[in-house]
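Yeah, one chain of the complex is gone here, protein chain that is, but the others are all in their spots.
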Amino acid sequence: MDRLIYVDNAATTRILPEVLDKMMPYLTEQYGNPSSLYSFGQNARQAIDEARDTVAKYLNCRSDEVFFTSGGSESDNWAIRMAAHMLEKKGKKHIISTAIEHHAVLHTLNALEKQGFEVTLLPVNEYGLISIEDLKNAIRDDTALVTIMFANNEIGTIQPVAEIGKICRERGVLFHTDAVQAVGHIPVDFSGMNIDMLSLSAHKFHGPKGVGALIVRKGIRLPSLIEGGAQEKGRRAGTENTAGIVGLAEALKLSCEKMDEVIPSIKAKRDRLIEGILKTVERSRLNGDPVHRLPGNANFSFEGIEGESLLLLLDFKGICASSGSACTSGSLDPSHVLLAIGLPHAIAHGSLRITLSDDNTDEDIDLLLEVIPQIVSQLRSMSPVWEKIVKGEKYE
Amino acid sequence: MDRLIYVDNAATTRILPEVLDKMMPYLTEQYGNPSSLYSFGQNARQAIDEARDTVAKYLNCRSDEVFFTSGGSESDNWAIRMAAHMLEKKGKKHIISTAIEHHAVLHTLNALEKQGFEVTLLPVNEYGLISIEDLKNAIRDDTALVTIMFANNEIGTIQPVAEIGKICRERGVLFHTDAVQAVGHIPVDFSGMNIDMLSLSAHKFHGPKGVGALIVRKGIRLPSLIEGGAQEKGRRAGTENTAGIVGLAEALKLSCEKMDEVIPSIKAKRDRLIEGILKTVERSRLNGDPVHRLPGNANFSFEGIEGESLLLLLDFKGICASSGSACTSGSLDPSHVLLAIGLPHAIAHGSLRITLSDDNTDEDIDLLLEVIPQIVSQLRSMSPVWEKIVKGEKYE
Amino acid sequence: MAQYYSDFVMEHFTNPRNVGELEDANGVGEIGNAKCGDIMKMYIKVEGDRIVDIKFKTFGCGSAIATSSIATEMIKGKTIEEALKLTNKAVVEALGGLPAHKIHCSVLAEQAIKAAIADYYKRQGIDPTPIVGEIQDHHEEACDI
Partner (left out) sequence: MAQYYSDFVMEHFTNPRNVGELEDANGVGEIGNAKCGDIMKMYIKVEGDRIVDIKFKTFGCGSAIATSSIATEMIKGKTIEEALKLTNKAVVEALGGLPAHKIHCSVLAEQAIKAAIADYYKRQGIDPTPIVGEIQDHHEEACDI
């Protein structure tokens, strides 16, 4: 393998050198505890305060609405679990979400269901979009929370978050959005979109792994998921990961500042990839919404082949891609997202997710356009399912 | 200020250069998601597996008993909250702990009390030790969990963990220990001490901030605190902080390998400090157990002065120290630990915690022995409380 | 470079032996279904009591393809009696191990061979069940076997 073609940026991203540079002092000489009184600790405190201001600036929220966490999963768990417990006391035991959420949301909802909460999962259409009418109809007097992801990690579909926020605010229902795939990639406006709680994770926008944030609108008395010391205004205990927090803020700043320039350039590459694949590979389809779509996301299904073997052969060519959420690679079931948009199981198994970043070049696209069709036909040639398809036989 | 004298190693520690070296690949080119199938992701997976083996080796547990978290607070919250919820289903709603736990434990217990759990906080003697008899008497048929810290973060007292473990195992009660201050500093033997769950945090032993672990004995079906992806065998969701995890393991390895050599050398310095201070400063005392004590810990009380102003003046001389847990610096109340060992409020306010590491030199001790008495008398000269003490008047 | 599968599994996955269809097969077995993401189809040619040729087609993950490949290698040239003794454990061992949740692929391979042999007996007008036993197949409800 000559060169690594990393096109799995929805799974994780490279830390930008500029981001690491900003982190380095806090991994070396500036190791003081931000809670310590002495200047050496206060240096770290100041760095965290500045990071908080940066996050507030780029997401259009207040600094005191930003709470740093260990990542997207913790933020999702915190927001949903603790909002549910908070509102349960007011007799509200109903939660609305969607069928295509990340497992950090869905599994938390499962746990709440076992504790007696009622969960409505809104369906999505063939492009992965919820219907605003469905949402309106689902809201009840005892609805505690609406949690709908900003953009989907597998098929890249972007929900009408501003509209959802408006409805929730009008109906007096809390609205949380898992914006882990959106932040740093498309404009996100916490206040303007009437969002009450928002989850983000640094490693999805060229920051470090193991650090994220939950933005919580001022006035919401969300109980702590992690109790203890007085860090994060007593809302999230634990000695702060100064380097991680500084890295998160710097990565967010860089991503947001170059967003206007980067989005069209990534989109152009992605669209060339999509067109090329759909044209060259017979019985292939694009999953997700053609328009309301993350700039870097392309998700294909190829009939007659299975995703994992496709990934392994791509890996052999130095191409890093995914066949759904990276988190679910232990599972045998096809992606719940692809099933929710109506793909039959057999086709869902044969999916490929390519997620581009600013690092990817036109040469990367050329290579993908060359290699993917080759590998698909190699696998089809040894597939008994493809044999059936070619013969026009039925297969499930 | 010429040089920084960092003697607050219980608050946090410097990342060792060797540790950072091991982390660097995962902060730069090796950024793959450990859950990804391709080799680039599997490199990170392998690094995490190796880190898990290292932790298992040095703590004497099984690799599959090690679950990485975001730090000590998360580990404490996870162990206590979820063990409580697990055992509640069997009708067990009683938890035993001590009056001197870290807030990550005490505040979690407070939250559980609000949910109907009954908590017994064992008292400690003047040295901060619990009584084994008290523990035996406190265990009831409905006791779900005993959670007792391995070593105290303020006064350094080490509990008889092996004895506690033996009793809990005999009585069939789960035993969790917050070993955040012990791991990497004194020998910790998970299996040999009959521990069921153990919390640790990397930044307390020269590893990075924002990463820790919970060790959970095989067979205990502890529910997740953070639900979502299949990471950590489905027990703790969230894209792994590969660099942090690798750093944790390397720091643990280095700390444990040089422990035999470091303990006597740190103890010698600390004992010289303790003797010197108690001799030079009238009306001063050592808090904590003289024998069952963390090697680097010295905790003093000075009558007639208040800790914060002491710290600020030390800071002026480039000395970083603490007046109790760094986490509680937002509070006005004196440390709950010092009150629990029977110090009057007024004296508890005048406490100073010095926690040494291997980095501290004999010159550091000389400087402390010179500066601390000076500052104490400077503050006493402007203290109305000291005035009363000198005049033999009563003060609360 | 670390790998999800062992080198040996990868070797069989990337260079699978005996892949394809067998024009003159006298026994064909198919196991699994596309819904579950794994289908193995085995073609055997029996002469006397010996499997003189074998080929496979597989839809599935890397380990499904690798186990198909090694299983066909292990069977080729063997007697039916020997082939029926092939257990999934032997296949896993021959591959030098598989990740825990991929063990089911080796079961598929074992069953696909049995299915092909059963088909051979059926074509001969012989009831295969006493010889081959019950063949487990994926059920709609549970993809794991």
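The chains carry the letters A, B and C, assigned in the order they are written, with residues numbered from 1 in each.
Going forward, contacts are C-beta pairs under 8 Å (C-beta built on N, C-alpha and C of every residue); 3 or more make two chains touch, one makes a residue touch a chain.
All of these numbers come straight from a predicted model, not from anything done at the bench.
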Which displayed chains make contact with the chain that has been left out? A, B
Absent-chain interface residues of subunit B come out as 304-306, 308-309, 312-313, 316, 330, 332-334, 344-346, 349, 382-387, 395-396
Listed in rising order, the subunit A residues that touch the chain left out are 37-40, 42-43, 45-46
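What we mean here is this: only the chains that are shown with their structure count from here on.
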Rounded to a whole Å, what is the gap between the Cα centroids of subunit A and subunit B? 34
Measuring centre to centre with CA averages, how many angstrom lie between subunit B and subunit C? 55
Taking each chain's centre as the mean of its CA atoms, how far is subunit A from subunit C in angstrom? 39
Do you know which subunit A residues sit against two or more other chains? 308, 312, 330
Could you list which residues of subunit C touch at least two other chains? 4
